[in-house]
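Structure, as structure tokens:
Only one protein chain is missing; all other protein chains are in place.
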Amino acid sequence: MMHQKVVLRVVSKLLIPPILLFALYVQWHGDFGPGGGFQAGVIFGSAFVLYAILFGVGVARRVAPPWLMRLCLVAGVLLYGGTGVASLLLGGNYLDYNVLAHDPLHGQHLGIILVEFGVGITVAAAMITIFNVFAGQSGDEE
Amino acid sequence: MDGLNSFFEPLQGAWQAFEAFMLSEGSPGLFSYWVIIALMMAGFYIVIAHDNLVKKIVGLNVFQVSVFLFYITMAKVSGGSAPILAEGIEQYSNPLPHVLILTAIVVGVATTALGLALVVRIRNAYGTIEDDEIQAIEEGEDA
Partner (left out) sequence: MVLMLFMAAMAIAMARVRDLFAVVMLSGVFSLTAAAIYVVLDAVDVAFTEAAVGAGISTVLMLATLALTTRAEKASSDRTKSLPALFVVLFTGAILVYGTFDMPHYGDKTAPIHSHVAPRYIEKSGDEVGLPNIVTSILASYRGYDTLGEVFVIFTAATGVLAILGRTRRRRRNEANEDARPATGGPAADKEGARP
């Protein structure tokens, strides 16, 4: 049923890699400019949503299988919480990144990057999961 | 191009006059709050006056955006710039409300998704997404 939408398919095929790349840029560059885990997660998720809209939920499920998405959903939260526990074990307070490295500033950098990455994974996985569930409702013919 | 400019010229003049009025000593300086309250009222009205559940969720979103705007307006400092440290900038806008709202937006979409999921489920169970029809069905089952 998608054969008549050649333009959409080609353009979205061209667009999806830059969107994913942009999401990663937003993720890792969030310390210096606007951006961060929340935005990156949403952008990353929206790339998958675009793919699922154009090529069908079934195809998108093969790219991002539900079990993987659920695993990512949990992994992000655990990464965030685990960073806190790590700082606890290294002798600091919970989520006190100063102790993560020898230099407090480096510790802060490391902690923030880990935490933001956890946020990004969870948000992206949550968006993809929610969309898949909604789109899967009406059957896989979409 | 010139025609376009001349078309917008009176508008620009009006806008500059308005801005001068907003920043002048005598103006109330509260206009932004009033617009936000108008937005909030619209959202509130949609939520309580409409029976359609999807529309209720849209209304909740409007309400939500009005609260976000309220926070962000409070954070603005006139003459300030975006809170990213750079050389030669003295005045930054308040970053704290930005943080709160940034997370609130993402949480908002997650809760919206939850609400929409409930709507779909209600539709599956009752065959309608109008509140009053659901009430009628419920009463019919009880009787």
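Labels for the chains are A and B, by order of writing; each one numbers its residues from 1.
By definition in this document, contacts are C-beta pairs under 8 Å (C-beta built on N, C-alpha and C of every residue); 3 or more make two chains touch, one makes a residue touch a chain.
No experiment lies behind these values; they were computed from the predicted model shown.
**Q** For the full complex, which residue in A:Ile16, A:Leu54, A:Leu68 or A:Leu95 touches the chain that was left out?
**A** Only one listed residue reaches the unshown chain, and that is A:Leu95.
**Q** In the full complex, which residues of subunit A touch the absent chain?
**A** Subunit A touches the chain not shown through residues 26, 30-36, 38-39, 42-43, 45-46, 49, 53, 70, 73-74, 76-77, 80-81, 84, 94-95, 97, 104-105, 108-109, 111-112, 115-116, 118-119, 122-123, 125-127, 129-131, 133-138.
**Q** Please output the residues of subunit B touching the missing chain, sorted low to high.
**A** 15, 18-19, 22-23, 28-46, 48-52, 54-55, 57-59, 61-62, 65, 68-69, 72-86, 91-103, 105-114, 116-121, 123-127, 129-130, 133
Here is the rule we go by: only the chains that are shown with their structure count from here on.
**Q** Suppose each chain is reduced to the average of its Cα coordinates; what separation in Å results between subunit A and subunit B?
**A** So the centroids are 26 Å from each other.
**Q** Can you tell me which positions in subunit B touch subunit A when the two form their complex?
**A** Touching subunit A: residues 82, 84, 102-103, 105-106, 109-110, 113, 116-117, 120 of subunit B.
**Q** Show which residues of subunit A lie in contact with subunit B when the two form their complex.
**A** 32-34, 36, 38, 41-42, 123, 126, 130, 133-134, 137
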